[in-house]
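One structure follows; several queries about it will come next.
Only a single protein chain was left out; the remaining protein chains are all shown in position.
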Amino acid sequence: MKRLTAALTAGLMAASMVSADPVDDTLVLNGETTIVTRIKAPEAVADVFDEVISGWHFREEETRAMQADDFDNPGMIFAELGEDLWNTVEGSEDKSCASCHESPDNMAEVRPGYPKWNEDAGEVRTLEMQINDCRENRMGAEKWKYTGGDMVNMTALLASVSRGRPVNVAIDGPAQSTWEAGKELYYTRFGQLELSCANCHEENNGRMIRADHLSQGQINGFPVYRLKNAKLNAVHDRFKGCIRDTRAETFEAGSPEFIALELYVASRGNGLDVEGPAVRN
Amino acid sequence: MQLTRRNAILMGAGAALAAGLPFSVVAATGEEAIAAFTGGAEVGEGDIKLTAPEIAENGNTVPIEVSSDTATEIMVLALGNPTPAVATFKYGPLSASRTASTRIRLAGTQDVMAIAKLADGTFVKASSTVKVTIGGCGG
Partner (left out) sequence: MAEDVKPRVKVPKSVSAGEAITIKTLISHKMESGQRKDDDGNLIPRSIINRFTCDFNGENVVDVTLEPAISTNPYLEFEALVPEAGEFKFTWYDDDGSVYEESKKIAIE
């Protein structure tokens, strides 16, 4: 594959898409924890994929190695900043996250199940929404900006303690209508380029779009540390980037459209382990 | 291509033109960086190794490693960058090896060079071409 990519960058970047299979490799974190990065396709995509594959397999060797070690992974320093926030007392109730939840390790079961139906609120909530609900109603603190630095650092912390546990979002029951709205968005062509999520990530994953190796668009690694901007990127910001690249007006982070899309895309990766904060290009 | 100093300067010039910068400024900077390090001494081949990926997925974060058995100092240059200097490692009495790894920014496909000052006062260099992928969509 390396040679293929080399040939492409050497100037053979034709408009046609060239096949470049995902790499056969195993992600072992810190030489200890084996992460499930490919698995039999879950129900939501069983009709289109045999197997779902983490974006990790679509990256070059150096990028894959950077994620395999917690020190080499620059995303982990932001998870550590998230841990500082976890222990910071804020708001009218004089509480930190730790006041109720104690160790972040106690939250290991949380990330894999979000977005998730909240019975009391009568809505599907993302992890960000739940964090802000905690801040507002339990801590009496100000909400964080949906994809702001503090929020992304906190979601990085919560993802990091769930690494090695499979994504498992519910798509039936009260969440079903939101999931269906997300599915509709996934297959809707946007922008002047008239591209849907599916055009790239379902129909052409594994191929090169110019110099880029298209993945399945799985989100089990979010928030991701991108080499491109050398920071953690929240999943809704990534959605925005994708839609912007179709030359469309995009939805806002935290909008009902992106909440639905997140639930749907997460369900396409049910069974893949949580990897966040992952490292991507 | 044998990476001579002359070629290095020419490459710097290419980058300067590509960046729309005045020729003399950048070419001089590349040459000056080398001259300041070597004091104008001859730079040969030998005890210096540079490891860099053949293809960098993104030029913003490119892992590299330098190693030598007898270097006292190693300078790294990215000859195609607007300013070629990257880093200089000076090894103290408690360094266990003359190696170092870091992550660097490359403005585009180019040669990365490591120049080592060896314990005997001579200079050696090694270089490696890194292709930087540009032109995906990548969000």
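First chain written, first letter: the chains are A and B, and each begins at residue 1.
Methods note: contacts are C-beta pairs under 8 Å (C-beta built on N, C-alpha and C of every residue); 3 or more make two chains touch, one makes a residue touch a chain.
Everything numeric here is computed off the predicted structure, so don't read it as measured data.
In the full assembly, the chain not pictured is in contact with A, B, by the touch criterion defined above.
Across B:Ser68, B:Asn81 or B:Ser127, the single residue that touches the chain missing here is B:Asn81. Among A:Pro42, A:Gly55, A:Pro74 or A:Pro112, only A:Pro74 touches the chain left out of the display. One chain of the complex is left out; on chain B, the residues touching it are 60-62, 78, 81-97, 99-106. Those residues of chain A that touch the chain absent from the view are 71-72, 74, 77-78, 80-81, 149, 230-231.
The rule is short, and it goes like this: only the chains that are shown with their structure count from here on.
Of all residues in chain A, those touching chain B in their complex are 2, 5-6, 8-10, 13, 59-63, 66, 200, 209-213, 226-230, 238, 241-242, 244-245, 281. Only residues 53-58, 60-61, 63, 109, 131-139 of chain B touch chain A when the two sit together in their complex.
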